[in-house]
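Complex shown without one protein chain; remaining protein chains in place.
The chains carry the letters A, B, C, D and E, assigned in the order they are written, with residues numbered from 1 in each.
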């Protein structure tokens, strides 16, 4: 414990993932009062064909890819 | 809210996914009393090597693929 | 297959749940080409203390409860 | 997107949850390049009867409760 | 790793849970080639109002409770 699962659009770099898991582990240690070695983070990356909001696939709403200006992903 | 996660065998088309997310979002709006833009649907697609029922992998039980007549996937 | 997990705020009635699982199972059968008996739906209900958007717990943003006009839950 | 699910032992205060969702949302915005309003955090809290490591339930390994010195939860 | 999540109807005893997590941890060690201390098992228990198959809630299909003869839970 704790176990943290992050779901998001494909396309982040290994550097972004590394920074993010480091940051949320540090926050978990500080705020939730756990040891760093108990914190597991698992990342699920999605094609936009497999993510929808408002009843519309993001591949149709936004096109493929991630991180564009003004695009929810 | 709500957040809906659909797990199923690989092989549906983008058109099937689009119709399905549209349909369940419409039902959520109508039955659960939420706005369409609050409804998120995320799809996880599986190889049959990674799905088992009755203690047997579906790749062994049914072979690879999906949507065959009489096949649970 | 398929396995559908619905996460949402606490407070829907059994009648709403029954109508919703019936509706999405019907749509899965029609659109995803599966038999009704293969479709499993599992519902996770949340206190607003355990759901956050935009970095704020919904219990703080919206107060407790669900289904209020103009409230995301 | 992104959708973050945190699973951990029961017993954190609303203040700890509020600080934690604020912190990881801020990190997501900064590192993953998303808007704060796209970030959802959902928390699942567990009794120690329902969490095991090394083949042993935490209720047996550690007793009930959370946040004790030297206890993994 | 590995992380195992078990979802099932409410009503198992702590003894059943303890036996089950011990058994699947032992199998994971033997078959998947991991150390016991890396294996985490987390159990989610459900009311039958929150589990449906074939488009019908189990509370309606089977009544409340679990472990009855001939009842799927």
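The rule is simple: contacts are C-beta pairs under 8 Å (C-beta built on N, C-alpha and C of every residue); 3 or more make two chains touch, one makes a residue touch a chain.
Quantities reported herein were computed from a predicted structural model and do not represent experimental measurements.
Colleague: Which visible chains touch the chain that is not shown?
Modeller: Across all of the complex, the chain we cannot see touches A, B, C, E.
Colleague: Could you pull out which residues of chain C are in touch with the chain that's been left out?
Modeller: 3, 40, 42
Colleague: If the missing chain were put back, which residues of chain A would it touch?
Modeller: So the residues of chain A touching the missing chain come out as 14, 17-18, 21-22, 25-26, 36-37, 39-45.
Colleague: Which parts of chain B are in contact with the chain that was left out?
Modeller: 7, 44, 46, 49-57, 59-60
Operating definition for what follows: only the chains that are shown with their structure count from here on.
Colleague: Could you give the fewest steps needed to travel from chain A to chain C through chains in contact?
Modeller: Between chain A and chain C, the shortest chain-hopping route counts 2.
Colleague: Tell me which has more C-beta contacts between its two chains, B-D or C-E.
Modeller: Comparing B-D with C-E, the pair joined by more C-beta contacts is C-E.
Colleague: When the centre of a chain is set as the mean of its C-alpha atoms, what distance in Å lies between chain A and chain E?
Modeller: Once rounded, the distance between the two centres reads 27 Å.
Colleague: Could you check chain E for residues that touch two or more other chains and list them?
Modeller: Counting only residues that touch two or more other chains, chain E contributes 40, 42, 44.
Colleague: Go ahead and list every pair of chains that touch.
Modeller: All touching pairs, sorted by chain label, are A-B, A-D, A-E, B-C, B-D, C-D, C-E, D-E.
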